[in-house]
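Missing here is one protein chain; the remaining ones are kept as they sit in the complex.
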């Protein structure tokens, strides 16, 4: 039934789904259970408490929805907004594009603020829009924290500051799919109203759980929001939260235990250590790209992403060929360039449960592929640059000493 | 992290989620993979072909959606209907009630045909409605094939016949959540336009995949349907079907392999043998209930369900106490009575990957619980009645001889 | 690759290997590890401490050997005895026979004390032998605590008493393969010098670990024992125990984690509760056999085994046919009659991680098989007898309330 992937481990470096650590695979290796027994609600309760920690919120209300990131988007939008509502949304790559497409199809009045792919959100435009909006017609500002297609991390603090500076009451909705649990993310401190992620990203689980967290202000908004919704309706969850049984429909027992194990691992490492590790692996990757003489698709350092790096290839190379070679020859899975950057970039995902030697193995593979396709790379150069940085910066993990 | 469930296996007899067979658990015991590699689409293709077999359709278009049955309902409705559309829907228990609630919240004009709980759909009312509907204002007839709350199986052939008799063009939408892969179900032959199920029911997988299958007529309708939808929109799937990459958003790699294993098991046993086995276990359960002197919630034999039996307890017993005892004392998970029949019935799910001795173990447990709660049952009586029937009717499985 | 075993769970009621609980399966679902890292010795240390608890010894030295019960026998004998040593050994069934065969092939001078199969060890003969042995030529008394072939439990306290009464210094070697972790077993209190078990029995793990525990007296004897041994030599273990690395050769990482999980489960349930549960299931099984009008192979109540019941079939039935039917028709695995009782008995193993409804499911299957093969059983009779007892005797498990 399975394809033969060749010997050894697959080197999974797409920016999602990412590697699942063994303890999570183990925790999910189980039969179904009655989700109406006393055990599942008791466990769900701990999950709802603990999941707030990865959003850094104490006041938010989390929803663990049997869906993907796309469904989580829909949940965030339809529960807080009404058809026709004006929203400002930033288009900076394929995933922000898809979210905007969803926003439009859900009949919101979307004010698209476009940037060149490789740049972050144009906050100057946001500033002017907010400045001009005396009437508070803008109901929400929607932003993808980390654009997975281009490896661009937006500055959420700056967005918050603009909203505050203009005293603007718009909801602040954030796609944290490729950032939460990997990049610095502070829902309460940054005044985020809805934040969301998916299980298969930095949580390092299988796909299937969209986690959405709503601020008190978003919860309030949800009472007025007229968007049609049933499956994604927070009200149904709240009803069962109040009853103490938690689930309006059948959850995946396996994903609940998987989430428990994933959170335990993250807390054991320490969320701040996890974030620091992503910073380290991001930096190491960029040093390798530089050593290869290739360009980062991300145009300025302020937008560098610590979860995914989109590498621009020279015009005479088709980046899809690099991805194809990686899979065929080296059992290495890299991310394709999408849409506007198709054929022009390939992507290295360095998020989730991953360590330094895994990354260096990946980088050594990329070097060989680059050579395969005719790019004059010096083998070992990227690994050397990355390793030089890593060797000075890997902290000793107390629990391993 | 886990609760201690007491020694031995949990006896899982809720009507979903059901027991996952070992080969499916094994198949899912794996790391994530890049779903954009050549392997995942190749596998998806075989799944889409094979999944049609469990619907008994050759002309239908299947969608494997990362959602639950509730989401599958929403997908069926929003892709084929427009707000304000008149639909006829049968209320015969908790799950048909929930579907109707969804239909109303999605702004359809729902003509609810209610039956007493324990009865099947009132087809006489449907007949009059169809007869009266010269103008074809009814856009769809929605029916739950097997009402899991009361253990009632509706007669889909009769519904089809009425539509045909009246030459009525309404779409025929069927919830097959607790029937498909367990009860006789023939999408093409019975002219069903949308049929749907969930992975955690008779497919015996974890929760997380809603499978929806649309007839050509439903596909046609989807082009005109004005219901707002994005996550559940079939169009997005079709776009990726055409591209040969199949997935508009990240699927659960584990569920794909799990589905492959689940289908392999079903085909190995033989779909007709699977259905016959459910018939056998259903009959055996009803014989036990009769031997205990208890009433089946299902009022007539024509509606008897071969996937779930709702057992009515005497008024002096609270059926919730039976479920609670089962879990606490015997590691047996039974289904609660829901809504109108809360406290009055408990439910035995006998669907999915299950065999005779598992059922008899469950029945022996129910007998002890009945005695625990003061019902004057003769221990062994139900088991004897069921076993007498089973011993005469279990066929030899060729592959085990 | 797998056989198709038919739908549902296999009902595994051979007296070993027994059912593995999910937490143990999960714990073993892992990659290999370097057993020379700091982690494996640290874990081994806790295992060696905890494993003593199932032997009820504080002074014993345990050895966890990558072998089966047969290897554990060899380890017990060769480490404590020298070729030509006189030992008294009881022949009461197939497994004591095999051990005696091993003793003879290892060149001990075996004084075989035979009983009819179905009877326990003849302690009167032991008494006379001890009485006559002024010269202390008997170096060891070897006894199988629970003879798995006939379902006979020997009285170890009585053996100890005889040794004490005669002030005899012989080593007391006990095969606890189908008793330890299931029956009352007290190494220190009963003055047992070497006790042993296998992982696939009441510990409910896969086969592959033989656990041998030696008293200080046995350890002392091992210094003098001249039997040739290398793989099974305790000295090699002791050397690595002293070094703190514990393993003279590569252990199975998976079995170590499996043992950790198995012990955790046993301690969570409580060892005394585990033993009480076996007593309960043994009694229930015997009540069923009685209700069927069949004879227990065990001839007197004092020898009744709570881990395995050998059921005598009427002369016109071949017990192998019962086992064959169980496997083919009901997915039920029963134990064959062995050697002298081949064709005459079939065996129900009721040891390990097992609960009441599992047993009742098995008993209902046996009833159907008995009818299949022409024995005039009343279906339900055995289940009723067992359930009547169980329903009055299952305690509430605190952790499940």
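In this document, chain identifiers A, B and C correspond to the written order of the chains, with residue numbering beginning at 1 in each.
Throughout what follows, a contact is a pair of C-beta atoms (placed from the backbone, for glycine too) under 8 Å apart; a residue touches a chain by one contact, two chains touch by 3 or more.
Just so it is clear, the model here is predicted, and its values are computed rather than measured.
*Asks:* Quick check: which displayed chains does the absent chain contact?
*Replies:* A, B, C
*Asks:* Using the document's definition of touch, tell me which of C:248, C:282, C:361 or C:382 contacts the absent chain.
*Replies:* C:248
*Asks:* Please identify which residue in C:51, C:261, C:274 or C:348 touches the non-displayed chain.
*Replies:* Once the missing chain is taken into account, the touching residue is C:261.
*Asks:* Which of these, A:19, A:79, A:94 or A:319, touches the one chain of the complex that we don't see?
*Replies:* Here the residue in touch with the unshown chain is A:19.
*Asks:* List the chain A residues touching the unshown chain?
*Replies:* Here the touching residues of chain A are 2-9, 11, 19, 21, 23, 29, 265, 268-269, 274, 277, 327-332, 353-358, 360-362, 364-365, 367-368, 371-372, 378-381, 383-385, 387-388, 390-391, 394, 396-397, 399-401.
*Asks:* Over the whole complex, note the residues of chain B touching the chain we left out.
*Replies:* Counting over the whole complex, chain B touches the hidden chain at residues 22, 25-27, 29-31.
*Asks:* Determine and list the chain C residues touching the chain excluded from the picture.
*Replies:* Listed in rising order, the touching residues are 1-3, 5, 10, 12, 14, 16-20, 25, 27-39, 42-43, 66-71, 73-74, 83, 101-102, 105-107, 198, 200, 206-208, 227-233, 248-255, 257, 260-261, 264, 327, 333, 335-336.
One rule holds for everything that comes next: only the chains that are shown with their structure count from here on.
*Asks:* So, what's the distance in Å between the C-alpha centres of chain B and chain A?
*Replies:* 34
*Asks:* From the C-alpha centre of chain A to that of chain C, how far is it in Å?
*Replies:* That pair's centroid distance is 53 Å.
*Asks:* Just the number, please: Cα centre separation of chain B and chain C in whole Å.
*Replies:* Roughly 44 Å, centre to centre.
*Asks:* Name the residues of chain B that each touch 2 or more other chains.
*Replies:* 2-3, 5, 19, 29, 327
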